[in-house]
Structures are given as structure tokens and as C-alpha cells.
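Missing here is one protein chain; the remaining ones are kept as they sit in the complex.
Residue numbering begins at 1 within each chain, and the chains themselves are lettered A, B, C, D, E, F, G and H in the order written.
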Amino acid sequence: MGNMPFVVSMILVGLGFLALIVRRNLIKLAIGISVIEMGVNLFLVSLGYVRGGIAPIYTYAPPGFKEMVFPTPQALTLTAIVIGLATTALMLAFAVVIYRHRGTLDAGKIRELKG
Amino acid sequence: MRIGSGEGFWSPIVWAILALGVLAIGFAIWLQGRRTYKRGTEQEEPFLSGERLPEGAGVGATHLYWGFAEALKPLLMRLGAFHSGFLGDYVGWLLVLLVISILVVMLG
Amino acid sequence: MIAEMGFLVAAAVLVGYAFASMLRLAAGPTTADRAVALDTINTLVVATMVLLGAAFGQVVLVDVAIVYALLSFIATLYIARYLEGGLR
Amino acid sequence: MKRWLFLAAFLVLVGYLIGGGIWLHPFGVPARDEMDRYFIQNAQAEVAANNVVTSIVFDYRGFDTLGEATVLLAAVVGVALMLRKVKG
Amino acid sequence: MTALHVLTLSLVVIGAALAIWFRDLLASVIALAGASLLLSLEFYLLQAPDVAIAEAGIGAALTAAIYILAIRKTRPKEEE
Amino acid sequence: MRRWGAWVAGAVFIYAIYLLLTLWTGKVGVWSLGELIGGAVIALLGAIPLTHFVFKREDLRLLQPHRWILFIFYLVGPFFLSMARANIDVAYRVITGKIRPGIVRFQPHLKTDFGRTLLANSITLTPGTLTVDVDDSTGEFYVHWIYVRDPEPRPEDVCGPFPSWARRIAE
Amino acid sequence: MKVFLYALLAIGAVFNGLGAFALLRFPDVYTRIHGATKCTTFGSIFSIVAVVIYGFVKGGGEGGTLAVHALLALFFLLITNPTGSHALARGAHRAGVRPVGAVVDKLEEKK
Amino acid sequence: MVHAPILAIAIPLLGAFALPILAKLNRRARDLWAVGIALVTLVFGLAVAGQVFASGKPLVYTLGAPSPTASVTEGGFPIRIVLVVDALGAFAGIIALLAGAIGLFYSLQYLAEEEGKTLGTSLLLLLWAGILGLVYTGDLFNFFVFLEITSIAACALIGYRVWESRPPEAAFKTMAMYTLGGLLVLISVGILYGEYDALNIAYLSKLITGTLLDKLALGLLLGGLLMKAGAVPAHMWAPDAYGEAPAMATIVLVANTQAAIYALLRVVFTLFGGALATPGIGWLIASLGTVTVLVAVLMAVVQRHLGRLVAYGAVSQLGYMLLAVGVGVVAAGKGFGEVALKGGIFHMINDLASVGLLFLVIGAIRRAVGSVDLLSLGGLGHTLRWESGFFLLGALALAGIPPLNGFASKFLIYESTFKASPILAAIAVLSSILLLAVVVRAFHGVFLGPKARDVGPAPWGMLVAMGVLAVIIVVFGLFPGFFIERMVSPAVQALLGGRAAYLAAVLGG
Partner (left out) sequence: MSVVVRTVTRVILPVALAFGAYVIMHGHLTPGGGFQGGAVTASIVALLVVVYGGARLKGAKGWFAVLEDVGALAFVLLAFLGIGATFFRNVLAGSGGLFGAPVPQLGPNPGALDTAGTLPLMNWAVGLKVIAGLGSVVLLLSLFGREDG
């Protein structure tokens, strides 16, 4: 139970990789990458958690607070989230264009670039 | 202008002078050749094993190393199958590379 | 204060209900069923977030709940529009 | 054959990752804290902002944010490039 | 507190697993949106409201929107 | 002219919401000066892109204050009560499993968008009914009824007094 | 006061649970939408009203902001939830999902 | 000039942001703006390199601090993002500058207006800035951000020719691989952050002791960066990307790959140099490099698509670099390790020149003929005279024929590798011979033979861009000693003995 958030985030990363190996649909692959990104974001945020801490915002902070959660991982995660969204959007645009040319999204059939 | 590797050295200037010398020798040999060659006569037409080549025939790029490619065919076939173009394979091999590197770092 | 403890327990119960909705999301025969489950989870999570904001004693956290209350609806609309056959 | 190799690699990788997750500092008790301690204590005085996260995002690590805005711009330009109308 | 963490995290994992397991892409996206929603709740529990708002705003509306648009422009099922 | 009206209405709406969000922030009344000014700027600028979408001529009557009072009264009075009844009803049907569903049609004679919307949402949240479709041209409602008593119902059968409330509030 | 809050929270929890249970128990999409929308909205009203009352009692800028923001969240929930359900029901019907055991389907007849 | 490092990154970004607005006003103004931005960036980048090479000390620039050198707080630890340029960084920066400027200049006449020239140019500027940032940054998370900038801009550029079916496919595959690599790097950054609560490379390097988690982080970083550098078995994206990208993007993509090799050096020697630079890692990289060389060359033999053929050649050159890096790690303390690193680092710029020249010529052929299939081409030498000369020059340099530049660096790599492991050296030499055969075949197939069609020559801008690279090839081939002494040796010294200087420059004292 102790390190459950870390373990869960790593499980999410693993799930995403599994999707990338097993699944063949391009949009499913994008979903797999999204899942990996979720895992990484969870990993980063849970790295900075301090037991009993409050959110790192001084506005309306309870008067006698002891600890604050670490702010750096949150800033990093913010960046990572937007990067993830950008990646997803670009991959989906590629997928749509590929479908326009080939009429399929099956990665097993989209293999013009082999050899 | 030379670079050394501890054992040997490489100097392009010396090499260029030597190469010029070799070229000069080659030119001299070329000058000794037959003088009867004329442009525009049938001497210029290509032929293969004594046969006239049909019109439009040429030596394509793929023909150059045909024998070589034929000899290496089993290996090349296998390599071609390795480059399957399937994205799942790409990711799988990335995982293999990752595991290899992690194992190497962990073990030594 | 004890009231915060009550909020926490209520929030835990609501997340437990989200578990039940997740079952419907997994099982639901049609896509519409899954969408309904998602909608339910959305509502439950908004309520949970408001409760937790009170439980943690930090007012600023409640803004997250407002975001969800406003935006979860858009995903539902997209799914509905897709089912209708729109968005071409 | 190839599939089994990939699955084995996958399992080893996930094993290592989960092992790393367990091996890390206990959840909620960070091992070192000098940088974040500095941010929490000095952000109000140096940046005059109450939200420490925003002061990191835009001041201490503002260059990351510039990079991230660049990523977004690149993605939008890329999407526009992909979905544009071209000859033929 | 711990119970909340455990519940939310297991829900996230279930949602992500469903997102990968479903054959129907739309169902997949729904499960992904659910997982992202619960991930946002987990961020909230980890006292990261900034990240929670970002994940909420992006995961709740925009990701689902672009995925569904992309699916509509292509085809809804995974083919075998 | 219509644009200007839409702009002002949108700006007022945005400003109201903004002020509600920033209640208790400072010393000028309960707002700080920055909030008042900033909110005004936001409202004036933000209303511009929304002018195409937000405003319709018929919405002007929603600005009459007695409609708002009626709306709040309706919300905490009959609406809340029937919502409570709806939940008891659902509990009953969940436990006994006694359902007789069907999609029925009725004509509530509502003309404005807001009236129809209010009625539709009220129907959705109240006992045994769920709006499935609203015909844009005729204004007929198609309602999924969990226990159909009459295949050709009058509006009162399905949703009680709500159509008249909606007419009073929004038309 | 505390008992009142607890009562509100308990009612909210019960109705939310009813919604989740209805989601699992009912036979088809429309009835599930019935259960889920009504019960979760109603339960959330109670849960959030508990927070609102708590905030107002606490008072000051902090409690007041908590109350107002919670109230706003509730308001948006009240607007968007039935609308989303309606859109979903409409989409499901147009996608060809028919109510199970329907005695009458006027919408189907219209098409 | 104290602000030169940041200006070299920020000016292209500024240019890319302003480019679409200018394009709405006037197309000519946009082109002038792009050229101006390129020149200014070149000036600042070269100024950075000049300062570093002149002073011999790493250049530190702290973003957001009261003064650029105030990189640490009173507690002695850095909190802000730091740009650190040592000799190696300056060298890699020169490569990136060269590639970006030539690519941009080439693109002015290569890209057609109706195909989205504005978007392409702006992405090219973003990619350029991304590579420069990747090379200059001294912060681990910032490194990840720039990695993502390069990957997204690069993939968008790869898919530039959307009206064909192959480029989007290549772009999707490359995007998936790049994103995965970036995420692996991010996981590794997270692990290091969780352990040490620091993100600065120098400070982390001081703290790292070689625990199991450090090893895991190093493994993940190595995996991600090796993928990005195109090592077998994760190299398959590289031929797809190089083969299908438009020519002006390909040369920057090659620079991008070399930035990955730079990052590899940085990670192995600086970040983990204190605790974990074991010979095992060196052998791993070296053997992967050898396999890369062999596999890529063998694959190049069977290609009939000219772009893919040269792309496999480019991958094999990256294998040489990896081989040199690996030997350098194995023999870090010995003389031939230094020689290997010299060869590897010098090979970076040589590879850029030769491969870049080949790709630019392929771009010109594609523009003139519309196809790059070896079976359908032939006889282009009659009309495309300049291009055929450039192609021959680039091909010979790629294969390492003396006296061109490819030989000078390969010579150093062979010599040093032979001392480390004769087998690897033998494979490397054999592959080089094979590569010569391949490029001769390509040249024969494209330019020789009867004249088949009438095509117009390339415009002068493109020819000038190619000519610059050709001059680089010849000059670097004829005077390698000069460049090795002035540029490569300081970089190698910064790598081998410079870790202490790097740390001192950032952390003070």
C-alpha cells in the first residue's frame, strides 16, 4: 500500500506499452500513448506529495498549516500535459490523413514503408 | 596538416600528391593505347559476348550487383523480414533495446 | 472538526458508487450505455470534489469542480452527436 | 517467436519499472527537499505571487513554459499542415 | 484518505485497461475520458489543483472532442 | 442595432458571473477594485465574439425581474418537490422492477426556446419521464415515459403543471 | 447543526447510490438514463447543499467563497446534467437503440 | 554578447512566431524575414562558439536570475534553468547552426508557395530552435521539453507532402517512436527528481552515487536516446523519416539525430560520469553501433527508392558515431579512447555535410523529375550537371574515399576501434566498402545511361546551398588537422576531463 501511486503509474505505463505492442489500430495506438502519458503525469505529481501537506497556494491557506506539497512536479506535469495533448492532436491528424489515402487504419496494412 | 591516431597518421596533402602521381602514370599508360578508335563509327556500339545488343537495352542500376545480392539472398531476406514496416514491431524492438540497455547498466 | 470527517466519508462513498458505474461502463452493451455511465461518473466526481474541498479546508480547490461541472457536458454532447450520425 | 520476445521484454521492463516505483522513497515522505523548500519559502517574496506553482511555471522555470508554448504552436502548425488543402 | 486513494487509483487503472481492451473505438475513448476524469480526481487528492484543472479542462472536453472527431473522419471499429 | 443589444446583454451576463465568482475578494464593497475593473474589461471584450451565438430578440423578456423571482420560487417549490417524488419513484421502480416504458408525444404549446428548454429539463428531472426529442417546427415533445398509462396523453398527464410554469416564466 | 449536515450528506449518499444502482439494474438505455440522471442530480444537490451550508456557517471570505463556488457548481450541474441526458437519449434513439418492451414509440412512427 | 546563448535560441523562436503574421502581409517580406532571422541566429550561435573556444571555459547563462552567472542560491544549489555551453556543446551547436541555415536557405526556392511554404518555413525555424536548445541547455527537464519540440516539429515536417500516401505514414511511425522515447526520458527525469529533488544536470551529477534507481534512470535514458540516435534494433523509423521528408527538413533531421548523440555523450560522460560510466555501457554502445553499421549497409544494398537508400547510408554513419562513442567510453582513460572520441565527434560534422548534400541533391531530383525510384530514373547526368557532380562528391565522402572528409574521421575510428576490438573494426571497414558499392550503384542508376527525359536544372538558391556543403566536404577533407585541433580536440577534452570544469562553472567554486 505504501507506494501505491508510484506502482499504479508504472502499471499505467505498462498498459500503454502493451496496447502499442498488441493493438493494430492507429487511433488505438494514440490511445495507448495517451495512457502512458497519464501514467507519467501521475508519477510526477505523486513524487511531490508530502503527507499532510496542503496545496502550494497561499491564498486562503489554513492558518496553522504545517507542510506544503512540493510545487515543482506540478509545474513539470502542467508542461507534460500540454505536450501530451499536442502529441495526441498531431498523431490524430496523421491518422486521419493516412485514412484518407489508404482507407484503413490497420497498422498491419499500412506497411508501404518496409524493407 | 596531418592527423595522427597514435599509431599511424593521415595526411591528405601527401595523399593528394601521391594520387596525382598515380594519375599521371595512368594517363601515360592511356596514351600508349590504340589510335584507331574513332567516334561515331560502329566501334562505339555496345555488345555483349559478341552479340549485338537489341535497341534500347541498358545496364540498369539493379543489375550492377545482381550476383552479390543473389549470394546474400538468405541474409537479405531475413533482414527484409526484420524491417517489416509494422509499427508494433517498431515498438517491440524499442522495448528490446530498452531492456538490453537496462540490463547492461544493471549488471555492469 | 468532525464535519470535515463526514465530508471525507461521504466523498469516499461517492467514489465507491463511481466503481459501480465503472461496471456499467465495462459491461454496457451499447455505446450509449457507456456514455450514460460516464455521465454518472462525472456527476459523482463533481460532487466528490466539492465535498473534498470542504473536507480539506481549502477553498481554492472547489474551482476544479466548477470546471468539471461545466465541461463534462461537452464530452457527452460529442458522444451523442456521434451517435446521431453528425459531425461529418 | 517475435511476439514472445517482445512480451518477455515488456514483462522485464514493467518489472523493472514497478520495482523502481517500490524502491523509490516512501510515498508522501520525499527523500530530499532543498529546491522545493526554497520555492515554498521564497516564492512570495521574490515573485510576489501567492500561487507557488504559477510562480514556478512562469518565473523560475519560465523557459520550460516558452518551450511548451512552442510545442503547442508546432503541433497546431503541424495539424494545419496536415489537414490543409493541396493541389490534386 | 487511504481508502479514497486506493479506490480512485484502482478506478484509473480499470478505466485505462478498458480503454485498451475495447474493440469499439468510441467505447475506448469513453473509457479513456473516464480514466482521465478519475486521474484528475487523484490529482485533486494529491493536492495539485493546478494540474487537476488542466487535466479536467483538457481531458474532459478537448481530448474527447478531438478523438471523436478523428474517429468520425475515419472508421469506428478496429478491423481484424 | 441587434448586434449592439447582443453585445450589451452578453457583457452584462459575463460581468454578473464574474462578479459572482469573485465575491468576497476585497475592500470596495465586497470586491476589490482590480476585480471590478478587470471584470468589466473582460466582459466588454469577451462579449464581442459571442454576439453571433448568445442573443435572440425574444430573450429580452427574460430580463423582467418578476420572471426571475418566479423562477427561483419554481425551483425551490414545485420543481424540488417533484424531483423528490421522482427519486422515490425511481427507487420504487428499481426495487420492484415494475416498468412499462414507451415514447409518447404531446403538444405543450410553447413557442420560445427558453420555454421549451425549461420544460424539457424539468421533464427530464421529474418522475418517470425523459425528453427524447423536441420537434423544432411544431414544438411537439417526444417523451420516454417509464410507465405508460395512456399512449396519447395530454400534457398534464405527463408532466403536471410544468408547461404552465414554463409559460409563466419564459414566455 | 452537525446532525443536520450529516443528515444532508446521508440523504445525498443514499440517492447517489440509488442512481448507481439503477444504472446497474435497469434493462435498457432510456431507463438507465432515467435512474442515473434523476438520482445523481438529486443526491448531488443534497451533498453540495451540505457544503454550502457549512460554508455559510463558517462565514468570512473563506466560507462565503466556498459556499458561492459550490453553489455555482451545483447550478451548472443542474443546467448541464438533464441536457446531456436528453442529448444522449436523442442520440441513442437516432442510432437505432429501441426501448426494451416499449408499449408505444411515437418517435419511431414519426420517421 | 553575454546574452548570446539565449538569443541563439530565442531569435529563431521569435522568427517562427512572427512568420505567419508577416506572410499574411507580404510574401517577399516573409522570405526576407526568414533569411534575416537565420543570419542573426548564425551570428549569435557563432559568437557563442567563439567565446567558448577562445576562453576554454564553459559558458553559463542563468535564465531569470539577477545576473547571468548567478546560477546558484545561497544554499549552493541551482533553482533556475541554466544554459551551459562547453566546447562539446559549442561544436554540436555549430553543426545545428550549419544544418538549419543551409536548410532554410534551400527551402526558400525548394518549397512551392501553394503547398504551404509559410507553415513549412515556420516549422523549420521551430525545429532549428529546438535543436539549439537541446544542445545548449543544462537542465534535465528543459532537455525533455526541447526533445519534444524537435520531435513534434520534425514529424510535422516529415509529413509535409500530404498529397502522397507515404509521408504521413512515415510521420506517424516516427511520431510514435519519438514520443515514446521522450516519455522514457521523462520517466527517467522523474526518477532522478524523486531521488535528489534537483533537475540541474551539473548538480545532479554531483549528487548521483550509483544506486539501483540511478541505474534504472540511466538505462531508460540510454534506451530513449539510442532510439533517437537510430541504433539497431530501434532504427526503423530513421529510413522512413529520412526517405520521405522534404529535403530541407532531412538535413535538419540529421542534425537532430546528431544532437541525440551529443545528448548521449552528455548523459554518459557528464551526468553519470562520476559514478556509472562503466565499460559495460561502452561495449553496449559500441556493439550496437557495429550492428547498426552492418545492418544499415546491407539494407541499403537492396533498396530501389533513392531516398531510402541514402537514408540507410545515413543510419550506417550514425552507427560509426555510436561505435566511436562506445570505444571512447570503454577506453576512457587511454589514448585510443580519446582518438575514438575525436573521430566520432569529427564524424558528426562530416556526416552532416555528406548526407546532407546527398539529400539536398535528392530533393532537387524529386523537384525536377517527380520520382526517386531507381528503376525509373536514369540519364539525368546529361542535364543536371551540377547535381550529378555534387551527388558524386557526397557519395564518395559518405563511403569514406580519400581525400574527402569522410575518410579523415573514419580513419580515426578504425584505428582506435582496432585497438579495442579488431572484430568490430573489421566489420566497420567491410561495411564501408559495401557502402561504396551501394552509392556507386545509386550514382550509376540515377545519372548515367542514355538521356531519357528533359528536365530543368535546379534554381540557383538550391545550388548555392549544395555548393556550401560541397565546399565543406572538400575543405574538411583536405585540412582535417586544422579543424581537429581547433574544434574537435577542445570538445573531446571537455568531455573527458571537463566534468569538473562543467560542474564548477555551474555550481561555482
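Just so we're on the same page, a residue touches a chain if its C-beta (ideal position, glycine included) is under 8 Å from a C-beta of that chain, and two chains touch if they have at least 3 such contacts.
Since the structure is predicted, the reported quantities are computational estimates derived from the model, not experimental observations.
Trainee: Which one, H:I37, H:A65 or H:L226, makes contact with the chain that was left out?
Mentor: Considering all chains, including the one not shown, the answer is H:A65.
Trainee: Can you work out which residue in C:L8, C:M22 or C:L77 touches the chain that's missing from view?
Mentor: The missing chain is touched by C:L77.
Trainee: Name, in rising order, the residues on chain C that touch the hidden chain in the full complex.
Mentor: On the side of chain C, residues 60-61, 63-64, 66-67, 70-71, 73-74, 77-78, 80-81, 84, 86-88 touch the unshown chain.
Trainee: Residue-wise, where is chain F in contact with the chain that is not depicted?
Mentor: 10, 13-15, 17-18, 21-22, 24-27, 31-32, 34-35, 38, 42-43, 46-47, 49-50, 53-54, 56, 113-114, 116-117, 120-121, 131, 133-134, 136
Trainee: Just checking the interface: what residues of chain H touch the absent partner chain?
Mentor: 3, 6, 10, 13-14, 17-18, 20-21, 24, 61-68
Note that only the chains that are shown with their structure count from here on.
Trainee: What are the chains that chain D and chain E both touch?
Mentor: A
Trainee: Taking each chain's centre as its mean C-alpha position, how far apart are chain A and chain D in Å?
Mentor: Computed value for the inter-centroid distance: 9 Å.
Trainee: In whole angstrom, what separates the CA-based centres of chain E and chain F?
Mentor: Roughly 30 Å, centre to centre.
Trainee: Would you pick out the residues of chain D that each touch at least 2 other chains?
Mentor: In chain D, 6, 10, 13, 16-17, 20, 24, 30, 33, 35-36, 39, 51, 53, 61, 64, 67-68, 71, 74-75, 78, 82 touch at least two other chains.
Trainee: Any chance you could list the residues of chain F touching two or more other chains?
Mentor: none
Trainee: Per the contact definition, I'd like the list of chain B residues that touch chain H in the complex.
Mentor: Within the complex, chain B touches chain H at residues 1-3, 5-8, 10-13, 15-16, 19, 58-62, 64-65, 68-69, 72, 75-76, 79-80, 82-83, 85, 87, 89-91, 93-94, 96-98, 100-108.
Trainee: Please name which positions on chain A make contact with chain H in the complex.
Mentor: 13, 20, 26, 29, 33, 36-37, 40, 43-44, 47, 70, 72-73, 76, 79-80, 83, 86-87, 90-91, 94-95, 97-98, 101-102, 110, 112-113, 115
Trainee: Spell out the part of chain A that touches chain E in their complex, as residue ranges.
Mentor: 1, 4-5, 8, 11-12, 15-16, 18-19, 23-25, 27-28, 30-32, 34-35, 38-39, 41-42, 45-46, 48-49, 53-57, 69, 74, 77-78, 81-82, 85, 88-89, 92-93, 95-96, 99, 104-106
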